[in-house]
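Working notes, beginning with the structure itself.
With one protein chain removed, the remaining protein chains of the complex are shown where they sit.
Chain lettering (A and B) follows the sequence in which the chains are written, and residue indices restart at 1 in each chain.
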Amino acid sequence: MWFMKKKSSGDVAKNRLKLVLSSDKAGCSPEIMEQMKNEIIEVISKYIDVDTEGLEFKFRNASDGSNSLLANIPIKEAKGRRRY
Amino acid sequence: MGEVIVVTSGKGGVGKTTTTANVGTGLAKLDKKVVLIDTDIGLRNLDVVMGLENRIVYNLVDVVEGNCRIKQALIKDKRYNNLYLLPSAQTRDKSAVTPEQMKVLCDELKNEFDYIIVDCPAGIEQGFKNAIAGADRALVVTTPEVSAVRDADRIIGLLEANEMKKIDLIVNRLRVDLVKSGDMMSSSDVEEILAINLIGVVPDDENIVVSTNQGEPLVGSDAKAGIAYMNICKRIMGEDVPFMDLTAKKGFFSKLFGKKN
Partner (left out) sequence: MDNTVTIKGYSHGITVILNPDTDYETLKQKVAVKFRESAKFLGNTQMALRFEGRKLSGEEQIELLNIITRECNLNIVCIACDDETEDGLFVRALEKADLSPSDQTVSKTLQNARFYKGNLRSGMEMTFEENALIIGDVNPGASVNANGSIIILGSLKGNAVAGMGGNENAFVLALDMAPVQIRIAQTIARSPDHPARSESKEAQIAFLEDGAIYIEPVSKKVLSERTI
């Protein structure tokens, strides 16, 4: 990409909604979600280089009624390993 | 044996009543025997949208309280002989009817009609509980706005908790121009967030305003919203109808040359 595309308001709406809905379901506020996200990143990035831009956190309702937290963390490159 | 379909949304003003009127009229157009039930006690609307307000003698509360027989309260539509309305009471409140009474009523109507369409009031209180009590399936109506989608999500959760067998989504009042410019969530965005089956997308259409003013649902007309509602009816009946291209312009030449994708 040569230029940064400005995020459209439709996408903003979609992302906000996703966050709101997942915190609605989990019963915790967006602030706490954000904090948790940052702490998890902090821990993981001690060991691996993560792509913070492409991070995705969400709650999922499984068909059996149980909820799970899904974290999709793209890895840039494992730390300490060199490519030759 | 008929099917009871509840039309619900959580948020007010997204088009539940318009959807009820159009889906009901559309199914009647497709030769099904249909009855519409307005469960918004105290704030009735479906009668004016259908243009039947001047025929009301008895209402839903009269039926459940036994002041009249069901048949006496059913109002035959102006245009279709196989379409009826059971209006709500204007001068009572929601507690006048219980979910158990609604279930009994729906079960009774199932013997007589192919489809019973229940217009649900906004909110998640008593009126909502009444509306879904006897329903076999639900149509959740939302607009592509954060507030409406969030409420729709809550409603879907409640419907699932009440073991609703089938829940379908209608995205109403979609503005194609805004979706194109990126300033409105698309129907697939909404579908992705709510993760239930999308049964129809109705474009924002000024013809709806005109039809509501006249008290004649526009389903089946060649207005875009009219086509969209008819497609929803066919899908409700189990037909596999492809989603129409809302971006296409109306008219002969555009039909021939307009589409590029």
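FYI, contacts are C-beta pairs under 8 Å (C-beta built on N, C-alpha and C of every residue); 3 or more make two chains touch, one makes a residue touch a chain.
Given the structure is predicted, the values throughout are model-derived calculations rather than measurements.
K.L.:
Going by the touch rule at the top, give the shown chains the omitted chain contacts.
P.N.:
B
K.L.:
One chain is left out of this view; which of B:I56, B:L178 or B:M244 touches it in the full complex?
P.N.:
Counting the whole complex, the residue in contact with the absent chain is B:I56.
K.L.:
May I ask which residue of B:K33, B:R92, B:R137 or B:R154 touches the chain that does not appear here?
P.N.:
Touching the chain that is not displayed is residue B:R92.
K.L.:
Given the full complex, what residues of chain B touch the hidden partner chain?
P.N.:
Here the touching residues of chain B are 42-44, 51, 53-57, 78, 90-93, 215.
Here is the rule we go by: only the chains that are shown with their structure count from here on.
K.L.:
Please name which positions on chain A make contact with chain B in the complex.
P.N.:
The contact residues of chain A facing chain B are 8-11, 13-14, 16-18, 20-21, 24-25.
K.L.:
Okay, in this complex, where on chain B does chain A touch?
P.N.:
145-146, 149-150, 153-154, 157, 178-179, 181-186, 189, 193
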